[in-house]
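What you see is the complex with one protein chain gone and the rest in place.
Right, chain A next:
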Amino acid sequence: MNIKISPSTRIASTSILLLIFIVISIGMGSVYISPLETIQTIFTRSEEMATTIIWDLRIPRVAVAAIVGVNLALSGALLQAVMRNPLADPGLTGVSSGASVTVLAIMLVFPNFTSFVPIAAMIGGTIAVAIVYALAWKKNTISPVRIILAGVAVNAIFGGITGLLSILYSDRLPAALQWMNGSLGGKGMGDVAVLLPYSMIGWVLALFCIRSANLLSLGEKVASNLGENTNRIRILLSLVAVYLAAVSVSIVGLLGFVGLVVPHMARLIVGTNYRFVIPMSMVLGAVVLVIADTIGRTLFAPLDLPAGIIMAMVGGPYFLYLMRKGDV
């Protein structure tokens, strides 16, 4: 790119793009509402039918998509900073599957305790990341390669438990199935009300991680030379990442590739400085998941494809392309 556009301008223009996508997405569906009408209805609530559709059906779903997109992208960006590895994302390290196993256990085995789902997700995710670190900890440092290997093992273990639970409680499975696929269908304002405050805490924490993430990008030894306790900041950043992933998993289930693909796209646009990567990942995460979900629910309408399936179908090839290009 020859024209010099500052990273801040790029983030701002992507944010405007996000707003446009959100408005278009709200209008899309079995009843099409034009963007202009959508904006009108949002602010004036003039026409009853459109107001109901927009406020009760479309907005909650788009809001959940945007918030979850932000969370997963941030979680991926932070994990990538901690592990200095572009492959790190909540899915790959086992954080998401750890969180989903505990959530699934509650849904299937203890259905009366569904209010504990977010806490269970956090516990599951933390257990996963703790196992990953316990396995990756060698010679007083955490080796990125070992983290990835440990993540493979953790994913296998939790995948096994998920399989076991699904077979043992197959009668209760249909209720959990939509959640497991990373579907945003049937989300209401109630879900937004739970998701938003928890997520915002995570966003603020993520902004506090920028400095540490940048220092880690210079390498373990340099960060340590500059007075950082590298293992401590790695644990803190990981916990924020787990928190963000767990909050998302407890509402929408397993949704892969957002945490992997989005930070990578963000780096292509604003460079590697986390001062810009973190905000850009937030905006792009929302953009990507809003688009993925819009495609999911309109492509084979009235069939509602989970956003997780769209992300896997688009994210997988994108990932292969990155590998082929040699960026990963």
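Things to note:
Here is the rule we go by: a contact is a pair of C-beta atoms (placed from the backbone, for glycine too) under 8 Å apart; a residue touches a chain by one contact, two chains touch by 3 or more; residues count from 1.
Everything that follows uses one rule, which is that contacts and distances are computed from a predicted model.
When the listed names "Methylenetetrahydrofolate reductase", "ABC transporter ATP-binding protein", "NADH-quinone oxidoreductase subunit A" or "histidine kinase" are checked against UniProt, the chain not shown comes out as "ABC transporter ATP-binding protein". Touch with the chain omitted from the figure is made, among A:S30, A:T114 or A:N229, by A:N229.
Touch with the chain that is not drawn comes from one residue among A:Q40, A:S217 or A:T298, which is A:S217.
For chain A, the list of residues touching the undisplayed chain reads 139-140, 211, 214-215, 217-219, 221-222, 224-229, 271-273.
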